[in-house]
Structure formats: C-alpha cells, structure tokens
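All protein chains of the complex are present and in place, except for one that has been dropped.
Just so it is clear, A, B and C label the chains in written order, and each chain counts residues from 1 on its own.
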Amino acid sequence: MAEPFILINCKAFAEGMGNRGQLIAEAAETVMEESGVQIGMAPVYTEIHPISHHFRIPVFAQHIDGVAPGPFTGHVTAAAVRHAGAVGTLINHSERRLTLAGIEAGVKAARAAHLETVVCTNNDPTTAAAAALEPDYVAIEPPELIGSGISVCKADPEIIRRSVEAARRVNPKVKVLTGAGIQTGDCVRIALELGTSGVLLASSVVKAEDPAKVLRDLVSLVTVTRREG
Amino acid sequence: MAEPFILINCKAFAEGMGNRGQLIAEAAETVMEESGVQIGMAPVYTEIHPISHHFRIPVFAQHIDGVAPGPFTGHVTAAAVRHAGAVGTLINHSERRLTLAGIEAGVKAARAAHLETVVCTNNDPTTAAAAALEPDYVAIEPPELIGSGISVCKADPEIIRRSVEAARRVNPKVKVLTGAGIQTGDCVRIALELGTSGVLLASSVVKAEDPAKVLRDLVSLVTVTRREG
Amino acid sequence: MAEPFILINCKAFAEGMGNRGQLIAEAAETVMEESGVQIGMAPVYTEIHPISHHFRIPVFAQHIDGVAPGPFTGHVTAAAVRHAGAVGTLINHSERRLTLAGIEAGVKAARAAHLETVVCTNNDPTTAAAAALEPDYVAIEPPELIGSGISVCKADPEIIRRSVEAARRVNPKVKVLTGAGIQTGDCVRIALELGTSGVLLASSVVKAEDPAKVLRDLVSLVTVTRREG
Partner (left out) sequence: MAEPFILINCKAFAEGMGNRGQLIAEAAETVMEESGVQIGMAPVYTEIHPISHHFRIPVFAQHIDGVAPGPFTGHVTAAAVRHAGAVGTLINHSERRLTLAGIEAGVKAARAAHLETVVCTNNDPTTAAAAALEPDYVAIEPPELIGSGISVCKADPEIIRRSVEAARRVNPKVKVLTGAGIQTGDCVRIALELGTSGVLLASSVVKAEDPAKVLRDLVSLVTVTRREG
C-alpha cells in the first residue's frame, strides 16, 4: 500500500455489514480519490466478494488460517479470500489471536497467495517478534485501548515509538501501523510523526453517523508523499 | 429440511471452491430436482453469497461463532451468514471444535437468525449432550473415520445406533445425521435404516471427478417419504 | 461426596497457595470435623500432593485434560492428579473452558482414574448437556456473577432452579452444585433449598482474613442429612 495507509476494520459490527458496509466502502472510495490517501477496508468474510467487486478500494480479510486448501472445515484460507477479491489480510488481531506457529504459517500462506499482511501485536516485544516473520505491516494495538475511544497516540505515544524501534531493529523493511482509539486527523498526524505508516481503526469510522466526514477528518492533516500501490 | 437430507461439506478443499464449487452446486441442484432428496451444500464463507444466489439449494455455513454482532474481528456471526444467503450452519465440526458454552451460544444465535443447526459430535455421549442444546440436527462423525474412505455405516453401525438412541432419550425432536466415510447409496440406505435422517459428507462428492454421478448414486436407494422444507 | 458438599476453588490466587493454602486446608479440615459437612479444596496442581498428604480433606484438581498418559507436554492427566492424591476434579471451569469432546474425554478419563467429576456450566441448556455426560456433579455458575460478590442464589435463583430441572430431566443421578458469588450460610441454605447438593466457591473463602470463620458461617444453617463420603 502507498503511504499513509488507513485500514478500516469492520469487525463483526452490524454497522459494518450489508447496506451500511457498502456506504462505508463508498465513503472510503470517495475520500481516497479526493485525498490520494490509501484507504482499505476489512469487511466480514461474506462481504469480501461484493465489496471488492463494487468498489475501487483495497479489501482485506480480517483473519486467515495459515493452512493450505484441504480438510479444514470452517477455516479461512488465503486462497479463498484472494479468490473473493481481497488483496491483503489482518493476522492475529487481538480479538482473534493465533499461536506463533499459526501467525508464521498465515504470513507465509498470505505471501504465497499475493496478499499483503498486517500482523497485529500488543506491545513492543511482540512487535519485534512479529517483524521477524517478515509481514508487510505490524499493527501495534495496546489491547486496553482498543474500542476505548482513547487514542493510543495521546495516551501512550511511547509504546508506538518503542514498537517502531523494535520492529526496525529486527526487520528494517517492515512497516508499522498505529491502532487503538484512532479517531481524528490529529491522531493520524501523530501516528505518522511517530514513524508509523498509517493507522488501523474500527468503531470511529464504522459506527460514525457520517463515515465520509470522519474519513475526511482523518486524512485532513496528511501530506501524501508518495503514491505506489 | 425434508428427509432424507444430504449435506455436502466443502471444507477448505480447493475442489470445493470457485468454478469447481459451482459445478458441485449445480450437480446438487440437478440431483435434488430429479430425486426429490434435499441436498444442501456448505461452501467456504466467501462463497455462501454467490452459491446461494445462483443455485436453488439450501446453503449452510461451515461454522458460526455464537457472538452477537459487535467487536469480534475475524468471527463469523449468524447474522452475517444469514444475510449472505445461508439457511443453516454446521456447528462444532471436528475440524473446528468449540467449547460447550460456544456450541450453546452458536445454536441460540443461529435460531435467532432463523438458521437450521447441525451440531457435530464424536460419539454417543457427546451426541446426547448436543441433543440437550436443541439443535435441529446432530451429526455423529467418529473422528477416526472422517476422510478415511471407510464408511461409519459399515465400520461401526453400532455407534450410529447408540447415538440415535442417546439423542432421542434426551430430546426426541432432534434429528441425527450420519457422517464420516459416506460414499455410496448403500451407505445412505444403511444410515436411514439406522434411524438417522440423512448424511453429512465431504470428499466423496467434493473430490469426485463427476459429482453429479456420485450424488445420483447416493440417492439411488432412497425412497422420499415426505417433502417439507 | 456426602451432601451437602462445599468445594473451595483456590484458582491461581496468591492467597490460595503456600502457607495461606495450608491455612485454608486446615480450616476446611477443622470445620468439616466440627460440622460433618464435606468440605473439599481444589488447590493449584503443584500443591495437590502436599495438601492431600497433610490434611484429611477431599482434594480436587482444578482441571484435567482428557488425554491418556502420552506425549502431551504441559497437559494434566487424570492419572497424574490421582497419583498426587486428588480424589476429584473440576472440568470446564469458566476460566478453563474445554470443547464438548474434551469435556466428555475428561469425564471418562476421570472416571477411569476413580476421580469424582464436577463439570462447570454457564446456564440451564449447558447444564443439561453436561448432565448427559454423566459426571458426578454439574456446577452451574452464571459467568457474569463469578467473582462478583453477588450471590447467584439471590440475583438469579431461577437459573439454579431451571438448571436442576434440566439436569434431572436428562440424568436423574447427576448432582448439581451452585456456584458464583456464594458468600454466606444463607447462600448455602438457599442453594440447598433450590435442590442443589452444595456449593462451589472461591474468593469468599480464599481471600478471607479468617477462612475458618467464613467456613463456619457457610455451614451454619445446614443440617447434615446423610454422611457417606
């Protein structure tokens, strides 16, 4: 993804599915075009296909299991979400934790299926560990701030700084996203100043009365420095 | 579902996705129309929507999490699969085991979303326990026979008989499906004679060169006794 | 166990280990002798051996895995806890949930090792399901009340009543324990009046300044009706 990258995690919120999900996708598409900032969306599995086919935004899965196609009832393979139109995936979100071996297998399976990977972590040591697995992104989200409405950028900028350093030390190529409590353009600005490449957020956009308005605010203080992906 | 009921679990087999998945769905639709036997299909999550919209067959999810819509990244809600077109769901498949509390929450969530429930179990005591949760079906699948190519109907008919009895004793309304190693019309006939209401199967159809041919064989010895839903 | 049965779950509380654990065991032994009420204790695994060897109280494990002895690093077998001196075990406590297949395997393994089984559940349908597995006891503990200091006997007696009925319907031989928020003799009295055979409790005894005093209060309104053992 080009920098900065804003990734909207719809979780299993009612407000992120069906018509509401489409509204969010449309807002993301519009604000991405207006601003040049990459805005991705991670809907529920069943909506990866419709969202990715109707909107020009990068669509992510919320999770994959690092298994090859085979006898794995109820599992989510990289191949399946790629086939449905996803271009990337979250792995190890705090609401869907995996074993270390599972994260590694997931990153590997995603890479083989040409999916970008965002591995979620909870502090700086786990960020360093995740970076060692060579995903595209590590998203650091202090669990106690997820869904709290308190921005990690303000509550605990040091954990972001330490995480960026920890990730760089292990793997200078990995990019870091800031997660937990991101709500405003000011949060995004701080996240970028702390050395991260964007943000991972959920309720502030998904549950917004006017998602486009929130997204416009989120990108308002951002200077798009390069455009690739 | 009307009796007998044949439910095809696509698992995460490559042969059950994409074009191949559509071919299986088409075969199911055709043989269901020819024979009057209900034939359902449980594709991967991402294909619930296309399969249920393009084919007149009952579509099942392979798993749901018994959580209400909310902050549950990577989880599969009853609402999401229902919205995508599913009319039922597997719960607690041996490849996706849940806690007892999770099974109960899944059955309850499915019922609230008007999904039929098939709770998978591994022996007669767990069948009795599952029956106590009042799902529509319990599918008994001895784990050692899943994917073995050895039909439970021939290898261990007693476990089916005991499971039917155990389920009835706890809850006379619950229907039982026979799973594990089902491959031929003869297996289906025995499954029905043992008192079960149909079969749950996977590789014998999903990996078949000609799924329609296998399905025709599966229904060949069946007399359709009633037709409901 | 004779009725009524009071089972003290030490959890991983610091106040339930080491010298403090021995103090609780001593209090249990004393009050059991004074009152004739069976009082059991479930310490951490590492203290099953010393507690069971130094005190004349029934010692329970807090959990077992339903695996046979074998290559299961970090697992807790029925054989190991029996060998250490336990006479029973909790299974499926809300802080250590198991799959349905795991609970069934645990009950079976415990029975084979001559351990009494207390399967924990969270509502009346799961109580019915657990009863189908034929443990000695089912302990119903509404999760929202565990550790709350609010007694289930006062907050939600109906869930106890429904659970007793549900269990009896499925398996008249299973005994039910009342859990969550039990603190006083009055709670114990109500628990018995609701048809349960005793209580499962933790912090009110484990964290008490004077465990013997709390235990004396707990048994104060109880009439010992029979003594087996």
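For the reader, a short list of remarks on this structure follows.
In this section, contacts are C-beta pairs under 8 Å (C-beta built on N, C-alpha and C of every residue); 3 or more make two chains touch, one makes a residue touch a chain.
Being a predicted model, the structure only gives us computed values, none of them experimental.
Under the touch definition stated at the start, the shown chains contacted by the missing one in the entire complex are A, C.
The chain not shown here is touched by just one of A:52, A:126, A:151 or A:204, and that residue is A:126.
Interface note: of C:90, C:201 or C:218, the residue touching the hidden chain in the full complex is C:90.
Although one chain is not displayed, chain A still touches it through residues 92, 94, 97-104, 108, 121-123, 125-126, 128-134, 166, 170. Residues 9, 11-14, 17-18, 42, 44-50, 62-63, 67, 69-77, 79-81, 83-84, 90, 93-96, 146-147, 202-203 of chain C touch the missing chain (whole complex, contact as defined above).
Just so it is clear, only the chains that are shown with their structure count from here on.
If you take chain B and chain C together, no chain is in touch with both. Relative to the C-alpha centre of chain C, the farthest chain centre belongs to A.
Chain A and chain B touch with mostly matching residues; of the residue numbers seen at this interface, over half occur in both copies.
Mean C-alpha positions place chain A and chain C at a centre distance of 44 Å. Within chain C, not a single residue touches two or more of the remaining chains.
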